[in-house]
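Note that this complex is displayed minus one protein chain, with the remaining chains in position.
On to subunit A.
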Amino acid sequence: MPTENLSDRRMSKFKNKGKEPTKMRDRRIAECVELRKAHKVEGIMKRRNISSVGDEEPLSPEYNTDNKQVISEAIQEIVANVNSDCSEKQRQGCQAARKLLSRERNPPLKEIVEAGLLTRFVEFLGRNDDPTLQFEAAWSLTNVASGTSWHTQQVVEHGAVPAFIALLASPMLNISEQAVWALGNIAGDGPSYRDALIDCGVIPALLARLTPDAPVGYLRNLTWTLSNLCRNKNPFPRFSAVQQMLPSIIQLLHHSDKSILSDACWAISYLTDGPNERIDVVIKTGVLPRLVELLGFEELAVVTPALRSIGNIVSGSDLQTQAAIDAGVLSALPLLMRHPKSSVQKEAAWAVSNIAAGPCQQIQQLITCGLLAPLVDLLRNGDFKTQREAVWAVTNYTSGGTVDQVVHLVKCGALEAILNLLQAKDAKTVLVILDAINNIFLAAEKLGEVDKLCLLVEEVGGLDRIEFLQNHENNAVYRAAQALIEKYFSEDGGDQCLATEATDSNFVFGASDVQKRFDF
């Protein structure tokens, strides 16, 4: 089947007869260019603290403006106060800055940085004598660090990291919490700051605060920061760091708070989004049964990362996938495939597509656990992204499944459903479907039922669609369609010749004289 000339990694790993069968699993492609809005369901990379303190007055109206003049004057005043030697004024300035940085819309992050305030704020972090000042400075810096990479960089380059790590141990819970938060923002910026934090010993300092009596709000922040320390690839966080964090993350996975559960799940999902040895580390903790349990939760915020983690794990080796199956994932998936949210359906279909890429024993388990009916439903009625994943599931299934298994899938209605999807406005999906059709034909060949299959394809309007694809602008699609038509739907075949010596009337018979030893 003409699957050559495809740059996509997923396609290049696609199993073909005679190719290495274990390479079929789909990896989430790293660092992909995105056209879409940043995904709403992903874990949050950075957060700004926009709460207000207890009985504090709301932001005065003159601060809540986009008028440059007003903002600039306000910042002038803050600079004056912060740079003064009077603690009271410092506190006042710091608080004003924090309020500005905490307003809902357009906080003047850049203006604050450019006013040169960060040096002072970082200095204030060390003022154990003045907890209020410490707190206000920590809050301000947290919010600056929640901005773009440039903003985070400003905070780090002003030396905030060691100061925040030291603050983790602060006896004042609100200060420690603010430090946790700021460090979370810094860790969320990317792999290099994440590793810088790890090098500075952030993990033991954080874990030291993970005590049974810690309040839920505090634990939420802590979990989120831990999840950011697990996050990002190229490179991944080093193994020793992961090993340090994992027991605590597993512990948090058993907490009753939804938000904690969600971030702990996200942490697991980041850790499993990598090569098989990364996945192994997670599986060895024995977390799988709990993850499967979490798949059954109502809260989307928990289900989404739990499902993502499971999806990542079943994209690993056959053994890792089997571990997930043994933990019961196949009984959880049908419900998720029928989940009201299409994003969940899509992730579930993705997981199924990877399980279908496994050996035929695992495919058999898909059948036994009743996943084919919901799969065909998704092919028929899912939204486009879900259908696309479901199509992959069919293609993987048909290339790795036994003849009987393929027949079973066709009987469940998958063939008709994918033939309908040949109208999809996406060249890759169409090509993947053509591949599945080819696989199904190969199975039919083994059964001597090609003619029957031809009729079936034609009956449901598939032949028309495949013929139509011979006009497709995409070369690979048109060649694949043409190959199917030529091989199965046309009666003509042909031959080809090589040259041999000949005169006008005869071919010359006789072996050339060059004698060499035959050795086969």
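Annotations
Just so it is clear, contacts are C-beta pairs under 8 Å (C-beta built on N, C-alpha and C of every residue); 3 or more make two chains touch, one makes a residue touch a chain; residues count from 1.
As a working rule, contacts and distances are computed from a predicted model.
Name of the non-displayed chain as stated in its UniProt record, restricted to "Exportin-2", "Vacuolar protein sorting-associated protein 45 homolog", "Transcription initiation factor TFIID subunit 13" or "Trafficking protein particle complex subunit": "Exportin-2". By the touch criterion stated above, the residues of subunit A touching the omitted chain are 2, 6-8, 16-19, 31-38, 342, 381, 383-384, 423-428, 431, 455, 458-460, 464, 468, 472-474, 476-477, 483, 486, 491-500, 502-512, 516-520.
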